[in-house]
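All protein chains but one are shown at their positions in the complex.
Up next is chain A:
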Amino acid sequence: MTFTALQYWWWPYLFILVAGWLATDVWRYLGVYFGGRAAENSDVIVFIRCVATALVAAVIGNLVVFPSGALADTSLILRIVAMAAGFVAYLLVQRRIVVGIAAAEVVLFAGLLLG
């Protein structure tokens, strides 16, 4: 049952509700329920944070290596260089996200204009 499996107008919305809303709000509701009881640095929480972080990192990697839309027409090397430049700039300039974003975009545009 994929996102495009059924042709009914409501199917994508149901898909988003179950795989999106339910899958996120269940954790928020559990957070309210446990409010203050769970220890922030218990091994379980650290492990869960590790898995969640690796999962989101995998999404970042996939967005760069297998991009969609107009980004797919750029070269892989350019995308990786742009990301690396953004990350290094972010680390160098007081960990400012704005600086990282700006540096990555500048490198991407420069690469596209020169290439």
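Following the convention adopted for this analysis, contacts are C-beta pairs under 8 Å (C-beta built on N, C-alpha and C of every residue); 3 or more make two chains touch, one makes a residue touch a chain; residues count from 1.
Quick note on the criterion: contacts and distances are computed from a predicted model.
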> With one chain of the assembly withheld, which option in "Rrf2 family transcriptional regulator", "Branched-chain amino acid ABC transporter permease", "Dihydroorotate dehydrogenase" or "MaoC family dehydratase N-terminal domain-containing protein" matches that chain's UniProt protein name?
Replying inline: "Branched-chain amino acid ABC transporter permease"
> On chain A, what residues meet the omitted chain?
Replying inline: 1-4, 12-13, 15-32, 34-38, 40-41, 43, 45-71, 73-74, 79, 82-83, 86-87, 90, 95, 97-98, 100-101, 104-105, 108-109, 112
